[in-house]
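Worksheet for the structure shown next.
Shown here: the complex without one of its protein chains, the others still in place.
Up next, subunit A:
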Amino acid sequence: MAHEWAKGHGGVLPSTREEKRQFKELLKSRMIAMDEDNYKEAIDASFKVFAPRGINADLQKIINDSCTEVGSNSSDFWVMMAALKEFIVNEGCGEAPLEGSIPDMTSSTEHYINLQKIYQAKSEADFLVMEQRVENILKKIGRDPNSISKATIKSFCKNARKLKVCRYRLIEDEFNNPSLPELQKYLTDEDYSFAMGFYILLRAVDRYAANFNSFPGQFDGGMDEDISRLKTTAVSLLNDLGCNGLTLTEDLINEMCRFGAAELHSVAAFVGGIASQEVIKLITKQFVPMCGTYIFNGIDHKSQLLTLQVQAANP
């Protein structure tokens, strides 16, 4: 049906709201009875025909990464990435290798399995192209062309649309070389105000403790002085970070002193839960580890993940 439409519309698929509506009407008009499930499914899934072609922005970013200029020291991942880059431009015609599986849909068993086989065949063909390209690249960089297994390449192809690159840096770097644009963006965004406020205050509290040998609000009495000292510390920290003139909410500064470095069990359990989950992901090499600084906000639970570094193209 999509082909039919494209033929009648200069080879282009529906893109405007009106065109999409017309396409759905076209599907509906082909229904013979009101309860044909396969047509109903088609109408519900028609948005897939309208989906933009080509690769998504995340994948595009990785493709543009300088690590795709591979050398003898490059990891298997980047070698396969380089092959993917070539594939997309050539055999893929702008698309990544076909993943191969299809969702369930109302159909006779025979038709469904036939369709499944067609998809699987194309996926296999794409994989063979990728495998060849990987071998060629390995040869070019002076490595054994069979050093990356079939299974690895196949898995890479199957997951091509979900690839991710996570880069991390030392805490020292985060403290000494903050990314100013990121900081300013968060400090001026209302959704991030508490989270960013806590980030600054947590670091200010560390500085305070180093200067005064105690935490703000740790002892009863002298609260006003602690609040004023914490504020000064926070302001000087903001200046050091290059964010002069940006302010923190008074309420947060007061709460921080009120907390007096208290460690509540539930807060510890929450943060411990997140940390342990990340550890498990890293050890089992499954799922995608967190990339950034997660600030837990137990007041209104509007916690945020702050990416305080620009995900640079250079490692």
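Operating definition for what follows: a contact is a pair of C-beta atoms (placed from the backbone, for glycine too) under 8 Å apart; a residue touches a chain by one contact, two chains touch by 3 or more; residues count from 1.
Note that in this section contacts and distances are computed from a predicted model.
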Can you match the unshown chain of the complex to its UniProt protein name from these: "NEDD8-activating enzyme E1 catalytic subunit", "Molybdopterin synthase sulfur carrier subunit", "Ribosomal RNA-processing protein 42" or "Phosphatidylinositol N-acetylglucosaminyltransferase subunit C"?
"NEDD8-activating enzyme E1 catalytic subunit"
Absent-chain contact - pick from A:L26, A:C67 or A:M290:
A:M290
Where the unshown chain meets subunit A, residue by residue
37, 104-109, 112-113, 164, 215, 217-220, 250-251, 254-255, 258-267, 269-270, 272-274, 276-278, 280, 287-292, 294, 298-303, 305
